[in-house]
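Data block below; observations after.
For chain A:
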Amino acid sequence: MFEGVPIHWFLVLSTVMFFIGIYGFLVRKNLITMLMSIELILNSVCINFVAFNKILYPGHLEGMYFTLFIIAVAAAEASVAIAIIINIYRRIVNIDVENMNEMKY
Partner candidate 1 sequence: MSFLLLFIVIPVLTTIGIFFSKTHMQVKWTAVIGMGCQLILAGTLIYLFLAARAAGNTAEILFSTDMVWYKNLNIHFFIGVDGVSVAMIGLTSIVIFAGIFASWDVTDLPREFFTSLILLAGGVFGFFISLDLFTLFLFYEIAVIPMYLLIGIWGSGPRHYSAMKLTLMLMGGSALIMLGLLGLYFNSAPGGGQLTFNIIQISKVTIPMAAQRFFFPFLFIGFGVLGALFPFHTWSPDGHASAPTAVSMLHAGVLMKLGGYGCYRVAVFLLPGAAHEMAWIFLILTTIGVVYGAFGAIWQKDLKYINAYSSVSHCSLVLFAVLMMNQTAMNGAIMQMISHGIMTALFFALIGMIYGRTHTRYINEMGGLMKVMPFLAVAYVIGGLASLGLPGFSGFVAEMTIFVGSFQHNDVFHRVCTILAVSSIVVTAVYILRVVGILLLGKIKNPEFNHITDGKWFDRISIVVLIIGITAIGMAPLWLSDMINNGLVPVMQRILLAGPVLH
Partner candidate 2 sequence: MLIMRHELLLIAITVILLLVEIFLPAGKKERIITPAILLMLAVLILGFIPGPTGSLFGGMYQTTNLILMLKNILNIGAFIVMVQSVDWLRKPENNEKISEYYILLLSTLVGMQYMISSGDFLMFYLGLELATIPLAALAAFERFKEKSAEAGVKFIFSSALSSGILLYGLSMIYGTTGTLYFAEVGPAFTGTPLQVLGFIFFFAGMAFKISLVPFHLWTADVYEGAPINITSYLSVVSKGAAAFILTILLFTVFSKIALMWSNVLYIVIVLTITMGNLFAIRQQNLKRFLAFSSIAQAGFILLGIIGQSQYGMATVIYFVLVYIFSNLGAFGVVSIVSNRTGFESIKDYDGFYRTNPRLAMVMMLSLFSLAGIPPVAGFFGKFFLFAAAANHGLYILVLIAIINTIISLYYYLLVIKAMFLNRSDRPIQRIKSDFYTNLGLILCLVGIFAIGIVSAIFETINGLSFGLY
């Protein structure tokens, strides 16, 4: 269904997503949203892989597999992260990243 769509469209999309993710990670104060921005980054990577695989190297499926694994790992990562966030929430009643600065210098 993507026939004729040139590769660079996907790349532009993924790059934009990637930097949106970076931006979000850098500016949003809520840990959950930061986690979501991470997901954005990972998804941009997925788009890259899929696009490359589908358009440049249709012969193999490496990109596809890689994407699947990324999704899986991202899930695991997210779960652990959220567990820790919950723990944080138990300790200090908010989950604002700026309060995570007990250790510095």
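In the analysis below, contacts are C-beta pairs under 8 Å (C-beta built on N, C-alpha and C of every residue); 3 or more make two chains touch, one makes a residue touch a chain; residues count from 1.
The candidates were selected such that all candidates are chains of the complex that A comes from, given by their letters.
Since the model is a prediction, treat every value here as computed from it, not as a measurement.
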Options 1 or 2 - which one, within this complex, touches chain A: 2
Of all residues in chain A, those that touch candidate 2 in their complex: 14, 18, 21, 25, 31, 34-35, 38, 41-42, 44-45, 48-49, 52-53, 56-57, 60, 62-63, 65-66, 69-70, 73, 76-77, 80-81, 83-85, 87-88, 91-92, 97, 100, 102-105
